[in-house]
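A single protein chain has been omitted; all remaining protein chains appear in their positions.
Let's turn to chain A:
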Amino acid sequence: MSQALLTVIGEDRPGIVAAVTQALYTAGCSIGDASMMRLGGYFAIMQVLSYPQDLGAVEMALDAAVKRLNLRVHLDPLSSVAADGGAAPDTRVTVFGADRPGIVASVTAALASIGFNIVDLESERSGSPEHPIYIMVIQGRAPAGIAAVQEVLAPLRERESIDIGVHPLETVVL
């Protein structure tokens, strides 16, 4: 079995996941890690899948669902190295404040400068239309340690007037 990363995007409506996964199942594919969510009225699917033959066969299997639900599909073959799940995140960074341009860019630039590897980022625009707030939760690995994360983010609190929390994400094996 070879592996690929499948991306599917379409206007949100009930039945997208069912149609896509049923087509994949019928084509002999199996689904690995997946992340699916509604974003701005659209539904996005990102998932690792193992497929038995060639990617062309996978695309063909998806064709009926794609046409019926007006989806856009993208398939990227994965090397076995890239398909590895990687290590669990060890740090969670929470950011919230009055929404304005540049928050994500400045926070992630600071994190990148210390080699912080983002495993997962979720954000939401919330609050009232007059006073929008921005909330972001980042989980990732901090090779330089959690103190380095705190240090590199500390100046942003004042400069961007945002609240930033840095929490250790200990994985307890019991």
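The definition used in the following text is that a contact is a pair of C-beta atoms (placed from the backbone, for glycine too) under 8 Å apart; a residue touches a chain by one contact, two chains touch by 3 or more; residues count from 1.
In the analysis below, contacts and distances are computed from a predicted model.
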Name under which UniProt lists the unshown chain, selected from "Lipoprotein", "ABC transporter permease", "Peptide deformylase" or "Carbon-monoxide dehydrogenase large subunit": "Peptide deformylase"
Option touching the unshown chain, where A:T94, A:N117 or A:Q150 are the choices: A:T94
Residues from chain A at the interface with the omitted partner, ascending: 88-89, 94, 120, 122, 135, 137, 139, 169-174
